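Missing here is one protein chain; the remaining ones are kept as they sit in the complex.
Moving on to chain A:
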Amino acid sequence: MDTTYDPALAGEGADDGQPLLYPRIDCRDVSVFYSGKQAVFDVSLPVFDRSVTALIGPSGCGKSTFLRCLNRMNDTIDGAKVTGEIFMDGENINSSHIDPVLLRSRVGMVFQKPNPFPKSIYDNIAYGPRIHGLVDDRQELDAIVEKSLRRAGLWEEVKDRLGQPGTSLSGGQQQRLCIARAIAVRPEVILMDEPCSSLDPIATARIEELIDELRKRYCIVIVTHSMQQAARVSQRTAFFHLGHLVEMGDTDQIFTSPRERRTEDYITGRFG
């Protein structure tokens, strides 16, 4: 199994032409156990800045579990244990002296099902900046809310009804609200756990456009069930199977000439 990182392949898909010399996040031998049962086996994987890394694989292959290591969300699950090292800016975020609360303000997350808080649209976005004390006055907060909603492509649709509950939006709008909410705390990395799986094709297309737009500023890791989606939005793809990282590389290479037999079988629909 070849999981070593080949710098020559890095960043070929990034369209700003900037070569990516170092990985933003570097995972080494990450394993996850749920109540003693191992779900992820020794995954080593670099994640590059200003690009989208897609994690693909059949259900139960550990890709979501792995994603949740990157912002320590596994801490909230009873009996979950994560071993190995995850370096972010040279710091091992998996060590016990890292405060997960601070880490999560740097690594935002968007979930499978849109989960707006039972608050107004405005307060949904303002929630993060408020709890992290990012703003001093209302004007600044208004500015952040507007900027975040604009970046999430939602501003024009909701600017006249910011006081309405977030749950009153449609599913696709709710998911963009959640993305805006994640952006509002100025994260460096955004994790997305099947963000389009509960949306219709039109809403999905909008989110995909948005991801492509966000890629210019953020480091994005997306878990997806749809191989077409991975091919459309990502520059790097990692294929997981039964808790193991089988193969990773540039998306074009993975989808056109996979090195591993299992990858090819999955991509061509022979299993999964």
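Convention: a residue touches a chain if its C-beta (ideal position, glycine included) is under 8 Å from a C-beta of that chain, and two chains touch if they have at least 3 such contacts; residues count from 1.
Methods note: contacts and distances are computed from a predicted model.
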Query raised in the report: The chain dropped from view, which UniProt name applies: "1,2-phenylacetyl-CoA epoxidase subunit A", "Phenylalanine--tRNA ligase alpha subunit", "Phosphate transport system permease protein" or "Phenylacetic acid degradation protein"?
Result: "Phosphate transport system permease protein"
Query - Touch criterion as defined above, residue of A:S31, A:S51, A:T65 or A:S105 at the omitted chain - result: A:S105
Report task. Kindly state which of the options A:N71, A:Q173 or A:T251 is in contact with the chain not pictured. Result -> A:N71
Requested in this report: Would you write out the residues of chain A that touch the absent chain, in ascending order?
Outcome: 71, 73, 76, 78, 101-105, 108-109, 111, 113, 115-119, 127-128, 131-132, 167, 178, 181-182, 185
